[in-house]
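Note that one protein chain is taken out, while the other chains of the complex remain in position.
Labels run A, B and C following the written order; every chain starts at residue 1.
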Amino acid sequence: MTYSTNEMMTVAAARRLGNGSVCFVGIGLPSKAANLARLTHAPEVVLIYESGPIGAKPSVLPLSIGDGELAETADTVVPTGEIFRYWLQGGRIDVGFLGAAQVDKYGNINTTVIGDYHKPKVRLPGAGGAPEIAGSAKKVLIILKQSHRTFVDKLAFITSVGHGEGGDHRKRLGLPGAGPVAIITDLCIMEPEAGTHEFVVTALHPGVTREQVIENTGWQIRFADQLAVTEAPTETELVALRDLEARTAAAHGQLGGEE
Amino acid sequence: MTYSTNEMMTVAAARRLGNGSVCFVGIGLPSKAANLARLTHAPEVVLIYESGPIGAKPSVLPLSIGDGELAETADTVVPTGEIFRYWLQGGRIDVGFLGAAQVDKYGNINTTVIGDYHKPKVRLPGAGGAPEIAGSAKKVLIILKQSHRTFVDKLAFITSVGHGEGGDHRKRLGLPGAGPVAIITDLCIMEPEAGTHEFVVTALHPGVTREQVIENTGWQIRFADQLAVTEAPTETELVALRDLEARTAAAHGQLGGEE
Amino acid sequence: MAEIITLREAVQRFVNDGDTVALEGFTHLIPTAASHELIRQGKKDLTLVRMTPDLVYDLLIGAGCAKKLIFSWGGNPGVGSLHRLRDAVEKGWPQPLEIEEHSHADLANAYVAGASGLPFAVLRAYAGSDLPKVNPVIKSVTCPFTGEVLAAVPSVRPDVTVIHAQRADRKGNVLIQGILGVQKEAALAAKRAIVTVEEIVDDLNAPMNACVLPTWALAAVCLVPGGAHPSYAHGYSERDNRFYQDWDPIARSRESFTAWIDEFIRGTADFSEYKAKLAAQEAK
Partner (left out) sequence: MAEIITLREAVQRFVNDGDTVALEGFTHLIPTAASHELIRQGKKDLTLVRMTPDLVYDLLIGAGCAKKLIFSWGGNPGVGSLHRLRDAVEKGWPQPLEIEEHSHADLANAYVAGASGLPFAVLRAYAGSDLPKVNPVIKSVTCPFTGEVLAAVPSVRPDVTVIHAQRADRKGNVLIQGILGVQKEAALAAKRAIVTVEEIVDDLNAPMNACVLPTWALAAVCLVPGGAHPSYAHGYSERDNRFYQDWDPIARSRESFTAWIDEFIRGTADFSEYKAKLAAQEAK
């Protein structure tokens, strides 16, 4: 089956979620990838939304973080304060799934401003749950479309820390979680290099060239010695994803938001 | 109707609760007095038990702080942590109702040890909820039977503070609540004197003499200039109290504990 | 005891110019009707607190009711920007808006601390983030046992909190079900709490451990069916996703926004008249 680069990105992200893992998800790409995982290889993945549902099993993609179906299908619905206190800060989240407006080579994330904070060129929505997901989830997956403007050499603002300045900086900051372990884009998968914790390309999606990645990265991107090619989406994965999107469109009259 | 000194004490304590006031109650005498108030002049009094029930309306006296009837008749049942955090420390308790093993002239309470803490003569149950009820309830009522051994000049141990060393000591401790406003015994009612905050007798129960009070107080007890006589229990009050005790005995095969 | 009164009376009596106000509701149960009423009554110089300003504060900011915003995620969810918020921050229209920016975990903890009567909240937050550099109220505290340095943030203690809920009984006890967000904490953290409800019933029929706010912890309960629109009340209505999309072009320009609130909010007497007008327009 043919597939789009966005579908490749979603499928590649979904594959990173182990069955039974406890996943803190935001709306948009993270929610789509996490639900795809649940509908394919990881039926026991546990989805937690910051609005309160624990163990949500939506049949269509939620358009908001507080859609009624999340509550109806959850094992329990707790207050938002409890989500952040007992479940995230309590160390019970295996995977935090984050989107970003911009990311740098150490997996630090900007969702606050482009330009000066007090005189912004672009004012973005802000932090939301990301800084503490980035700090306290046992590991973090970042998913976003790759471009020169989103993969930047220097962030105007670090909203949520990845590996900070690289090396053991994250450890020195005293953060309990391991931080970002992969950035999944529409072109490739990046993972932190041992020691430096700089993100390097470890797998190209089928048909993507090194040049395309270099062109769409704002820093001098490096490639792992053992550069893999991502397995193309299987028919099972694509059918599950497209069915999910079709159900969502039928239910909401629109697609599950990209962010 | 004739009545016992214990009945006088319970009735006098119950009368101090205004209708609609929010009352943090312990098991034993406080619970008995608070429920008597609810069944007589204060039908809208709100009873909160530290185990979690808010707005409990038991038909019989609970034998434990966590009796099922408290939960069944409550407006809601919340976790114990929430009781202490949102409701007590949050400043929403009008009246904290405390028993005591010993009390001193400033309404400080000992429920921990008689003798040295590390080599106690008598080991008492300990603090429970009392230190923070004493600190954070808007006002505190103390109810206990009067004797030389319970009304002492110097406490071996201050478990829960009343007016501390007297005067403005409580204010200097930064405590939000007003502290104890009355001690209700089987002989009399004591209230803190303006300025010194030393408890003085403001009302004798009918038939009780000054000498009896002096004999049963371990400090040099003083009497207010305007010394009142407590109104004897009315028939309504006595009938309500005795009915409550009879229902309790029938339900539990025993009386609602005195402590 | 909560007084059961109209929303108009509740806003008149319990919200003052200059107050710190929290209208909470996490996607679910957003108290939109209260925002409309604040605009109708021309309340001024409000400090607005809310994790997700959403349309409900875009309205208040654009209408000139706010002098300061305390928040943690400021977008139109699934749609894009809050144009009135951005215009106020970037261009000072209709008046300058001071912003104080937090994370969700921070504000959620700050409401919990407020409800708990504490002056500050402690949480593991912000290490490596630039937010403390631009928000001076994010401080730190050291654990006296482990030496760990943790974030310390001021508790939120609004003058007034308004929330929307499914049901109240005739005494004013309120039941909230489904996605609870931070509403209970926001209500208990406030000096005065107003609850708008879908329905007033004889008996709440609340499960034993349900989220119930007792009447004596509230200032007012107001019957406003549909009062969360375009948000929803679980069991009563669905989220109006279309309205969130339609809001984008309305709020995009000062003129279209002002025309909209003049017609739909200032031009209606209350939320039920607003709903009727909106339904009439949509039927066209």
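One rule holds for everything that comes next: a contact is a pair of C-beta atoms (placed from the backbone, for glycine too) under 8 Å apart; a residue touches a chain by one contact, two chains touch by 3 or more.
Everything numeric in this text was worked out from a predicted model, so none of it was measured.
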* Structure fact -> Among A:46, A:127 or A:161, contact with the omitted chain is made only by A:46
* Which residue from B:43, B:79 or B:206 sits in contact with the chain not drawn here? -> B:79
* Listed residues B:30, B:52, B:192 or B:218, member touching the removed chain -> B:52
* Structure fact -> Residues of chain B touching the missing chain are 27-28, 50-53, 63-68, 70-71, 77-81, 83-85, 88-89, 108, 112, 117-118, 120, 123, 125-132, 135-136, 157-161, 164, 169-170, 173-176, 252-254, 257, 259
* Which parts of chain A are in contact with the chain that was left out? -> 20, 22, 44, 46, 54-55, 71-72, 74-78, 85-86, 89-92, 136, 176
* To do: Would you write out the residues of chain C that touch the absent chain, in ascending order?
  => 117-120, 122-124, 137, 139-141, 143-146, 148, 150, 152, 154, 177-178, 180, 207-211
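The criterion applied here is as follows: only the chains that are shown with their structure count from here on.
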* Considering A-C alongside B-C, which chain pair is linked by more C-beta pairs in contact? -> A-C
* Report, in whole Å, the distance between the mean C-alpha point of chain A and the mean C-alpha point of chain B. => 57
* Roughly how far is chain B from chain C, going centre to centre by Cα mean, in whole Å? -> 40
* Asked: By residue number and range, which residues of chain B touch two or more other chains?
  -> none
* Asked: Touching two or more other chains, which residues of chain C qualify?
  -> 112, 185, 211
